[in-house]
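Scroll down for the structure; my scribbles are underneath it.
In this view, the complex is presented without one of its protein chains, the others remaining in place.
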Amino acid sequence: MAETWQLVIFWLLAVIIIGSAIRVVTTGNLVHAALYLVGTLMGAAALYLLLLAEFIAWVQVLVYVGAIVVLMLFGLMLTRAPIGKGEFDNNQRPLAGVVALAVFVVSSAILVDAFEGKEINLSTAADPSVEALGEAIFSTYVLPFEVVSVLLLAALVGAIVLARKD
Amino acid sequence: MPVTYILVLSALLFSIGVYGVLARANAVLILLSIELMLNSVNINLVAFSAMLQESGIPGQVFALFVITVAAAEVGIGLAIVILIFRNRSSVDVDEMSLMKW
Partner (left out) sequence: MTDLILAAAEAGATRDGFFTQYMWLVPLLPFVSSAAIAFTGRRVPSKGHVFGILAIAAAFALSVAGFVDLATDAKPVEQSATWFQLGDVIGPAEQGPVLVEENVEGGGPGTGFEIGFGIHYDFFAALMFVVVTGISLMVHIYSTGYMHGDARYTWFFSVLSLFTGSMLFMVAADNLLQLLVGWELVGICSYFLIGHYWEEKENSSAAIKAFITTRVGDIGMMFGIFALFLIAGTFNIAELNHAAEAGLIGGIGLTIACLLLFAGPIGKSAQFPLHVWLPDAMAGPTPVSALIHAATMVVAGIYLVGRTLPLFEAAGVALDVVAVVASITMIIAAVLATLQDDIKKVLAYSTISQLGYMMAALGVGAFTAGIFHLFTHAVFKALLFLGAGSLIHAVHSNNMSEMGGMRKFMPHTYKTFIIGSLALAGIFPLAGFWSKDEILGSALRRALEGHWSAWVVFVVAMVTAFLTALYMTRACIKTFFGEFRGHGRPHESPGSMVTPLWILAGLSVVVGFLGIPVIGPFADWITLPGEEHPAFSLGYNLILPGVTLLSAGAAIYIGYLMFYAGKITINLIGGPFEWLYRFVENKYYLDDIYLGGVVRPVQYPLARAAYWTNQHILDGVVNGTAAATLSAARGTYERIDQGAIDFMVNGAAGITDRSGGLLRYIQSGNIQRYAAVLFAAVAIFVALLALT
């Protein structure tokens, strides 16, 4: 019973995610594209919740939706994005379609072939607590954590340097 | 549920992101498509983490890091786009083909 509900919710979320994603790459309105991206990201966050990764879900909402998309919108604004519909596709759409299709076919074929039969058992899965996550980050993965921090610092500095008006 | 559903989902999302990267002419839209690709990777990681149960913590850790890196990358990317816009008054990548034959 529970599985059935899980599947239904999953399919629902999948539709939302994919639909929004497709609109991101096909819409003619720049701001709409950003907003559709919000849809995709929210859908992904909901999926994380389904998969018992609450912390990640909320981080996703905070960072991705709250920061990154806002940043994108700022970028659109600063680059004088045209308001309303416009033509934003370059002339290699067929090639892009073919390549994307090829990538999808290849990667899904490999993934399906590799993980055939594996199941995610959400009923019996234990809730990985935030505490465990925090422990893992700050003990086993402290080095990548520090590196990523430095990376953020570099990005920060770099962005300021690049965007300065001198 | 079978994990392959989520994997196929993420593969689909990834390929849509690829399409967006290749087919869009506006630089900011390209950055948006890149976010799609990064998200598909995150979905994969979290799915595996759920599949492996207790020992799947690294999946979530890694997903966290990916989000962080994505943030950094977007910051820099937009800084570059703005710089380009300042110099050329346009962010259409089709026009940025100086290094052609």
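First chain written, first letter: the chains are A and B, and each begins at residue 1.
Note that contacts are C-beta pairs under 8 Å (C-beta built on N, C-alpha and C of every residue); 3 or more make two chains touch, one makes a residue touch a chain.
Worth saying up front: this structure is predicted, and the values here are computed from it rather than measured.
One chain is not displayed; in the complete assembly it touches the shown chains A, B.
Within the whole complex, the absent chain has one touching residue among A:103, A:122, A:137 or A:151, and that is A:103. Only one of A:6, A:26 or A:92 touches the absent chain when the whole complex is considered: A:92.
Where chain A meets the missing chain, the touching residues are 90, 92, 95-96, 98-100, 102-103, 105-107, 109-110, 113.
Across the interface with the omitted chain, chain B contributes residues 18, 21-23, 30, 93-94, 96-101.
To be clear about the criterion, only the chains that are shown with their structure count from here on.
If you average the CA atoms of chain A and of chain B, the two centres end up 7 Å from each other. Of all residues in chain A, only 3, 6-7, 10, 14, 17-18, 21-22, 24-25, 30, 33-34, 37, 40-41, 44, 47-48, 51-53, 55-56, 59-60, 63-64, 67-68, 71-72, 74-76, 78-81, 87-93, 95-97, 99-101, 103-104, 107-108, 111-112, 115-122, 125-126, 128, 132-133, 136-137, 140-141, 144-145, 148, 151-152, 154-156, 158-160, 162-163, 165 touch chain B in the complex they form.
Within the complex formed with chain A, the residues of chain B that make contact are 1-9, 11-29, 31-33, 35-36, 39, 42-43, 46-47, 49-51, 53-54, 56-58, 60-61, 63-65, 67-76, 78-83, 85-86, 91, 93-94.
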